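Here the complex is missing one protein chain, while the rest keep their positions.
Entry: subunit A
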Amino acid sequence: MSEQMVDITDVLRRKAREVANDAVVKSPQFSLFQGTQALEINNKRLDSGIIELSVEEEEFDVLCKRSLQEVLATSDAIFRNVFIWLQNSSLSVTVFSCRYVEELLVIYNKDANKGISSCRFGAVENVSMDPELLLVHKVLRSVVLGALHLVRLCLTLGQSGVVYEEEDINTQTMNLNVITMVESNDILKELNDSVDFLKSKYADSKDSEILQLILKTLVQLINLPQFIALKVPKLTDCSTPPQSPAMVSSLAALVDSLVTHVDYLNSLPQIPGCFSMGIQKRLDNRLPSRDLIPLKSEDYSSLKVLVDDLQRIWAISNRLTSQDVVNHALNFANTHHHVISRAIYALFLVRDDATVFGVEKVSDFLNEEMLRFSCWDSEYINTSNEIVKQKVAELTHQISSVALEWLSVMNQNPCRQRQHFSRLITVFDTLEYNSENFERNLKEVFQVNEEFEYNGELVLALPITSWVCYVKMDIMLHVVLRGFELELYQTWEFHQMYWYVNYLVDNILLILDRVIEYNRSKIYKIQQMKNQLKKKKGDQKLRYKEKMMKRQAQIPSLQLFVDTLNKKIVQYKIIQGLAVLQSIQLQKYIKSGILKTPDFPFVQNEEILYKLRMKPFASVGVPSLPPYSHYQFHLKNSLKQPHTPQDINHVKSSILSNIKIITDGIQSKDVTVSMHICSQDWLHWFRQLQRSCIGIGLQLQKPITATQRVVIDSKGFHRYFPVVNSE
């Protein structure tokens, strides 16, 4: 017996005699919950040791020669399996299920320090003498190396913390080292050598041509980390946008070409036994037994999605302002992406050195955002008091870390986005509280008076707090609306949620109006300097004139920000209009009795359901969550006073004309709309809103009978505003 083994037979027998019937035996250090993660021997669904393999699988020979077509079919299958894996499958049922991959990994893992020289399928003599042996031990080997390098790269991205392991990407490697000690340059050389070999030995063959496409695509994918490191300076008005990086355009061309061969590739027979569940049986498998995923489930379309995503990400090189970054990020969050693009986007957007796109600090990005919103030409910025400047910088630093969290939500999957946003509500609420105390303190302690006249009263401007409060409410709105997208609400909840949307937008509009007035007051103050100038004399007049001219130079920017905020108002009014229109429709259903809160057997009262649904918003100071009685009061009143067709037409036409304002702005690249980047996505977004408006409008014209039931129709409509039909 080995020195490391201990015979426990006697102990086991003795202990077993002491065990009572039906008792669970466990160490006190071990909880039964830990046991739930365990696999079970002899359980068909869990024990991969009892997988039965065919003769072809058992006797598969990785050393023998193969034809060009066989090598192409296998290379294609390996490559496609990388993308099947990235659709949240495990490596054991995808890439690793290929016998060539398994064999190479097993040999490599025995002596990983030797690097690429230990990456082989086994020992074969006189390989260089036989082209069909070379096809296996040179070409196919390089495909395996390229695919594994790509896997390793994706694993690194998956483990970088920007996407969720096991949820977004399955990172279990069966305890195998995925060629981490092999230099990428060595692999690139192998891939390029294989291309040269195919060109020289199989020059006029279609199979060779497709195989070369696969090899070249792998080369470009291996270069992906270079993309993440690209610095993207902000454009100025006169600079020309940089071209798409060569690697992205080459990749796009290769993938377009590869996609045209999918039907042919699908027609190629696979070598029997080449892909097998055997690895689950032979190696360290911590997952339940699972069947292999059919190859046809991936037709390179997800590779195409990845390439399109890279182009979309690169589109940010057209940015002029921080608002462009925000809208680009929001658009990224709103659209579907490959998991690798989601990881790349996060790392591309905020770099390890805490810069945005490798060129500006997150705090500078945040400063620009706040300046463009409310802080431009404010006393905090213009003050010569160094202590105030220092204190403002400290607060901005605090806000920067939260802004960073906001940015890091954008690459998450849709479910996680809502969860992160929900958590950020309390973070921003606390920040707002701190910020308001800080700004009030500035007035009381440092006499920095940031006041303006609003609704006939002199009020504190609170520019920083206004921004924080605005972002918080916008996040709250996202959380509510994404609930519709994720189908979290039952139809009987729709009315109260659209009512809450309306309430939130009311509050957002209030703060935007206040900030616009504040910005206008700054313009007015500058314009009034002319009158003061007239009263000045001599040197004083000269100095004042200089100061006035400096301040006057701020007016165009201030006006631009006012216009930008007005465009935001238009966008919020679209959302509010649709919420109102939807509410009118739902009220009709409620009134006719076909939509009501069911009588639930275990629910104390409807209020507890309202409170549970509104839990993410309950702790917010401003705007406070209206009590359930307010909602009931609103509903009761709305049912009493039905809307006239004229009211409905007015709501509809306002929505449609507001949508037109924004879509015109997108098409004309209006800087106050700031949606010129990924403009097609934005146009689609607003056209979907338009469809919802028309769809709900049409539904409103239909008569309702008490025997009908309500059904949700989401297809073709905006994800936040599905049409509630009656049938």
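Observations on the structure shown:
In this text, contacts are C-beta pairs under 8 Å (C-beta built on N, C-alpha and C of every residue); 3 or more make two chains touch, one makes a residue touch a chain; residues count from 1.
Please note the rule applied: contacts and distances are computed from a predicted model.
As stated in its UniProt record, the chain not included in the shown complex is "Acyl-CoA N-acyltransferase", which appears among "Acyl-CoA N-acyltransferase", "Trafficking protein particle complex subunit", "Queuine tRNA-ribosyltransferase catalytic subunit 1" or "Eukaryotic translation initiation factor 3 subunit K". Within the whole complex, the absent chain has one touching residue among A:88, A:382 or A:629, and that is A:88. Considering the whole complex, the residue from A:257, A:383, A:419 or A:672 that touches the absent chain is A:419.
Residue-wise, the contact with the chain that is not shown comes from A:603, picked out of A:533, A:603 or A:639. Only one of A:227, A:433, A:446 or A:489 touches the absent chain when the whole complex is considered: A:489. Checked against the hidden chain, the listed residues A:16, A:38, A:55 or A:123 yield one contact partner: A:38.
Not every partner is drawn; the one left out touches subunit A at residues 21-22, 24, 32-33, 35-36, 38-40, 43, 45-46, 87-89, 164, 167-168, 288, 290, 413-416, 418-419, 426, 486-490, 493, 598, 600-604, 608-609, 611-613, 615-616, 618-619.
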